[in-house]
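For this depiction, one protein chain was excluded, whereas all remaining protein chains were kept in their positions.
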Amino acid sequence: MTNRRYLRELLQDSSFPSFLMLVLLVIVNAILQPNFFSYQVFRINFLTFTPLILVSLAQATVILVGAVDLSLGAGISLVTAVMASLMGDSVLSIVLVVLLGIGVAVFLSLFNGFFIGIIGPPPLIMTFATSTIWFGAALLLMPHPGGYIPETYYGLYTASIGGFLPTPVAVLIVAMLFCLLLGRSRAFRHVYAVGGNEKAARASGINVTATKIFAFLVSGVFVAMAALCVVGQTATGDARSGQGFTLNSVAAAVIGGIAFSGGKGNYLGAAMGGIILGLLINIIYFANITSFYQEFMKGVIIIVALLIGAVPRLRRGATRH
Amino acid sequence: MADTVLQARHIKKSFVGVRALSDANFVLREGEVCGLVGANGSGKTTFARVVSGLLRPDDGELLLYERPVDLRSHLDAEQYRMAMVHQNLSLVPEMTIWENIALGREARDALGLLDNRAAAEQARGALATIGVGLSVHERVRNVSPDEKQLIEIAKALAKDPRILILDEPTASLDFHQVEALFGAVKLLKENGVSIIFISHRIWEVARICDRLVAFRNGETVGELDFSVHDRDERLIVPLITGREVKTRIRKSASQREREIAALQAPAPVLEIKSLSLDGGRLKNISLSLRRGEVLGLGGLQRQGQEEILMILAGYLRGFSGQILINGSPVSLRNTRQAIRRGIVLIPGDRQKEGLFLQHSVLTNLLYPKVSMHRGSFFLPTSRYRRLATEAIDKVSLVPPNPRLNVSQLSGGNQQKVVVGKWLTLSPTVLLLNDPTKGVDVGTRENIYEIISSLTAQGASVLLYASDNEELINNCDRVLIVFEGRIVKEIGAEEISEEKIVVSSLNVEHTGEEAETGNTR
Partner (left out) sequence: MSSQERSLLKMANLKSLAANKLTIAAGAVVLLFVFGEIISPGFLSFGHVMSVLRLSVFLGIVALGQSLVVMSGGEGIDLSVGSVLSLGVVIASSLLEGKNTNIPVALAGAMGAGFAIGMVNGFGVAYVGIPPLIMTLAMASVVEGLSLIYTGGYPSGSAPALLESLGNGRIVGIPYVVLLWVLVIVAATLLLFRKRWGAVLFGVGANSITAELSGIDVKRFRMLVYGICGAITGVAGFLVLGYTGTPYLNLGAPYLMSSIAAVAVGGISLAGGSGSYVGASIGCILLITLSSILVALQTTEAVRQIVYGSLLFVIVVAYTRRRAE
């Protein structure tokens, strides 16, 4: 590819607007929060942001294949409830329960994936139904927030590996490596095809059902990682802990350039979208906006972010009605 | 005699209550191009889908390379090195050309990861064979419909097939691109590839095929071997329609002139002055359309013909210039204003732009009328139903059932609905964007008969056709558009294929200083 084409592709990349927004937000945050670039603040920010970034990656995968998953938040809640009710102090117990938690997260996503892939109900309603079921199950296990998570576990999450790399960042690095690997896999290329034009994908010999299930499987992996982080961060099981994640993950993915119709966008954008949302919440807090205005501002800012993201698309279709 | 690569014997296929194929027979020999012709609903598309593995026959035998096979999917067919070219059904818009060509057969390296470089190389080769001058890194959504069709063909070729099925491959192509395609076909023949060429464009079939097979009502009704017979359409059409060729009594140019003159009013019904579109897609277009006239827009693809129609329909903005109706300037800022003045558009893509596939014939036929309805509190349903029945009658819809869902109609009948729905509004100017693309001979005749009767009553027609035959057979005048400008006006007496082709290439003006640049 020529250099000019490289530049054009870069500027037209779906994640470019979110990159600009990210830079802007970092600047604003730095102004409002005095020690923004200090190690401590960096660490605390990533402690909070990481679960949202991971869930955004999960949601991005599902949107890429042409669906949406409104049960991600409830799924996380359920996993935290399971883990907090079973984990004990011994290392064996921790390891086993972690494995169980991962298994549950993946199972929940696969459940959605199987039905959406094989039978084909509208994902919106389908995942809303399952989110209600997961929420109920979580409530059953943990009617009130509680349970037990040993210090060994949450201490590990809040610690820094080798003294300088916060665990959440390490988790993100693992996630990003996973993304890179996916990007070179055939199954993931098929995800883009199925999301982009399902009929065309089928006509090209792609197994659409298997691809959809694959997308949900990948999503489940990211959800598992997110749940492990949430448990490490809150050290409790809470049936409502996941509530904010669902809708935030959709907003983060779209702000990050994932087209809602499917087949367009990339993980980098989705991750940036997650960070953007985190920084937004930060700004609202640090700007001393009264709690009444916080929800309001969050909504307004998301809409503005979406407007900014929509500009390139608008400019392209200017003469059409 | 060459080997038989494909043989179909007494194939039967039915869908819910519909007998699509009752007795289909077909033979294809190595290195030959065999045409497959038939009206919409004759079963040839179903047959193609059976042969390519997309459908399984209810009965009958299919042999590949002289061995009986049972194809369960089109992937099975690909195992036998058979590829079918779809009509724009297998491209993902957001992906690049090379990604699309490699789709489903992605090259992998030693680690099992995608080998993008190899895939891109292969794509480049496939495109070169067809003569498409695009970069393989271009995204398909930026590519025009005719180029998309060529990419579909390239995609099939990249599979290196021994048997190739082309289903309406030239539907959106202009003669330039058709030539390139025919060149590729000849090359494939020389390499021993066998080709089934399905098309409504009979003159092309007569040109490129060695033999042809005709279907009617689900069975094979005849064959023509061009090593024996003449390449004459008049031999082919009766096989398709089952009737004698009814040469439409084409009026002489002078008779048309007299008819049009008789209808004239002081000002032409439609006039365009200095029309220019943002981005240079149209530059200073001027034309005038008289009452009762059929004015053709010809030329190569994508030279601005479609844009002219869309602007007149009120669907495009961002233009400058004047539009006059009956001598007075009008503003056509939206489709409603255009329709109110009797200007209606029959769009280029009936499924995407012309129909509500989930609704009934009745709903579709009445929508423009309903849209323009004013006055009564409730819709006058019985009066409207009568209008719909009249429209069904006027276009000879088959079957003439208003409650039928349009998705169950054949392509030709769907197009009749698209035309018919405007008849309820008694239009004064009809804008036609390639109205008979992918439509069979019988329906084509139907549509042009309707147009004739409308012009006889004083309506005017602006017709864009990618197929020159159509322009020659139906227009009183033809304007050739080149790079957004009108470069030639061809009057009735001098309309000919040669004249159109030469003007379309704008060769007469190569010496002139042309304002070239990005016209796309």
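Which chain is which? They are A and B, in the order written, and residues in each are numbered from 1.
Quick note on the criterion: a contact is a pair of C-beta atoms (placed from the backbone, for glycine too) under 8 Å apart; a residue touches a chain by one contact, two chains touch by 3 or more.
This one's a predicted model, so the numbers in the text were calculated from it and none came from an experiment.
Undergrad: Among B:Arg234, B:Arg258, B:His373 or B:Arg386, choose the residue that contacts the chain missing from this document, as touch is defined above.
TA: The missing chain is touched by B:His373.
Undergrad: Of A:Leu140, A:Ala159 or A:Leu180, which sits in contact with the chain we cannot see?
TA: Reading the full complex, the residue touching the unseen chain is A:Leu140.
Undergrad: Can you say which of B:Gln79, B:Ser320 or B:Asn334 touches the chain missing from this structure?
TA: Result: among the candidates, B:Asn334 touches the missing chain.
Undergrad: What is the set of chain B residues that contact the non-displayed chain in the whole complex?
TA: 16-19, 54, 313, 315, 334-336, 338-340, 345, 347, 352-360, 363, 366-368, 370-373, 377-379, 381, 399, 401, 403-405, 408, 421
Undergrad: Would you write out the residues of chain A that touch the absent chain, in ascending order?
TA: Residue positions of chain A that touch the missing chain: 68, 115, 119-122, 124-126, 128-137, 139-140, 143, 202, 247, 250-251, 254, 260-261, 291-300, 302-303, 306-307, 310, 313-314, 321.
FYI, only the chains that are shown with their structure count from here on.
Undergrad: Provide the C-alpha centroid distance between chain A and chain B, rounded to the nearest whole angstrom.
TA: Chain A and chain B have C-alpha centres separated by 45 Å.
Undergrad: Residue numbers of chain B touching chain A in their complex, please.
TA: Per the stated touch rule, the residues are 74-75, 78, 86, 89-95, 99, 103-106, 108, 113-114, 137, 155, 277-279, 315-318, 334.
Undergrad: Going by the contact rule set out above, which residues of chain A touch chain B in the complex?
TA: Contact set of chain A toward chain B: 1, 5, 184-186, 189, 192-193, 196-197, 199-201, 203-206, 259, 263-264, 318-321.
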